[in-house]
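For this view, one protein chain was removed and the others were kept in their places.
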Amino acid sequence: MAGIDKVDVALSILKIAIVVGALLNVTPIMVWVERRGSALIQDRVGPNRVGPFGLFQSLADAAKFFLKEDIVPAGANKWLYSLAPMFGLIPALTTIAVVPWGRPFRLPSGRLFEPIVADLNVGILLIFALASLSVYGIVTAGWASNNKFSLFGGIRSSAQMISYELALTLSAISVLMAAGSLRLTDVVWKQTGYFVLFDKIKLPAWNVFSPSMWLAFIVFSVAAFAETNRLPFDFAEAEAELVAGYHTEYSSMKFALFFMSEYIAMATISALITTLFLGGWDIPWVNEPATFWGFLASAIVFTIKVSVLMFIFVWVRWTIPRLKYDILMRMGWKVFLPLAFVNILLVAWFIAERWI
Amino acid sequence: MITYAVFFFFAAIAVIFALVVILHRNPVVGALSLVASFFALAVMYVLLEAPFLAALQVIVYAGAIMVLFLFVIMLLNLQRQPEEPTRPIQQFLGYVGSSAFGIGLVYYLSKYAVMELPSGPFLADARAIGVKLFEVYIFPFEAVSILLLAAIVGALVLSGRGVQTS
Partner (left out) sequence: MIPTQWFLILSAILFTIGVCGVLTRKNGITIFMSIELMVNAVNLTFLAYARQFHQLHGLIFVFFVMAIAAAEAAVGLAIFISLFHHRETIDVDEANLMRW
């Protein structure tokens, strides 16, 4: 390791603080968005008592979580019961380490500041690896609760997650083939150009605008819903069917941890969709300069893109009904996996014809 | 300096959780300890300058195979049956025999396997592995895909769902 000095360490700590701080604040904001958004869609008002427009509702919820009694069910394996929420939270928080959230710029001292916590050579594989680890939180929670409903919810949800992980991985591979590298910074740099249509219209060269990746975009987005256990794929927590699935027996802070890990996983996967398909931090039609203001603008644009995607997550949740479990599994294996394969062939053809 | 600390820490984790696997009665705890051990091994692979294989280790072993193990243990409800302890003579011979084997192996390795450190960086990224895989090892690659197909068919038949009698 060549030349890591104190300034590098300090900058890394700053980057980690920014990213983790942003992720931990996602939950209160998303709770508010979810409740007001669902009220908007369902033609009612939603929480509007606690503060203007109900903005402090999340604070009230957090206080409630702190003050509730922490129950451990009889016959439950105490260690695993307490560890399960952590298995869900750790992958959600660490995956964001390889996502670039702004344009690299030069500090006044000449040092290059890269707004990515860890620019690994195998960046995206870390995300897949940690996504496979998030299955353990659910399976352990379902089993350790000593409750048949929790066990069924846990097993179903983990079967769903590992099935859709395949579609997720394969659809991301087509993006990586086009970018020629596993690093997410390279994937974003490749999308900072322009497509020129009919010599007149200049489209930003985002992957979502390239016809070879439309299938991958659709498959990845659907698999993202399945990975985070959001409707229409939320059989694990299907209210009114499995009580509350794998987190039936959890109360107060442990339940809050599950809650948080779901929203943070949603934010991370939205960040991933943005990076792979929507151009990451690239501001459309603007060449960002390598200065601090360019970096700030690109970070703000990244946040806007991620927020739009997260609102779409909420929107879909309250619009589309839940899929039946066997239909869900059948679609995962018989529809989305073949579509992901077809997309790989399509991208390979485009690369061979040098259209990409 | 930090490299040595990381090596010793994760080597200790790998060994301790491996011991938990073979010594604990409950197979669920054993499976989760094996996951931790695989994770520590993935860190070892990173120290050996093979980050691609480290990620593959977590994806394949810790993320898929162990989930399969956990499914089987939980669905068959195996932790409810207390396992009878093995006969003392088998335990004694097993522990003594494997310890003798292990001590002999470690002794001879530390005496004869001294090698000088490799010079220069080792390029083990995805591109290099991909080139080797699709040029030199293309036949084993295709053969492994047929083997996986055979494994899928075998697992289906053994679990009784693949055979349809009309």
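Order of writing sets the chain letters: A and B. Residues in each chain are counted from 1.
The working rule: a residue touches a chain if its C-beta (ideal position, glycine included) is under 8 Å from a C-beta of that chain, and two chains touch if they have at least 3 such contacts.
Please read these numbers as outputs of a predicted model, since none were measured by experiment.
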{"item": "Among shown chains, those touching the left-out chain", "value": "B"}
{"item": "Positions on subunit B contacted by the hidden chain, ascending", "value": "3-4, 7, 11, 14-15, 18-19, 21-22, 27, 30-31, 34, 37-38, 41, 44-45, 47-50, 52-53, 56-57, 60-61, 64-65, 68-69, 72-73, 76, 78, 81, 83-84, 86, 90-91, 93-95, 97-99, 101-102, 105-106, 109-110, 113-115, 117-118, 120, 122, 124, 128-129, 132-133, 136-137, 140, 144, 147-148, 150-152, 154-156, 158-160"}
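Definition applied: only the chains that are shown with their structure count from here on.
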{"item": "Euclidean distance of C-alpha centroids - subunit A vs subunit B, Å", "value": "29"}
{"item": "Contacting residues of subunit B [partner subunit A, same complex]", "value": "28-29, 32, 35, 42, 51-52, 55-56, 58-59, 62-64, 67, 70-71, 74-75, 125-126"}
{"item": "Interfacial residue positions of subunit A with respect to subunit B in the complex", "value": "77, 80, 120-122, 125-126, 128-133, 135-136, 139-140, 142-143, 151, 155, 158-159, 162, 182"}
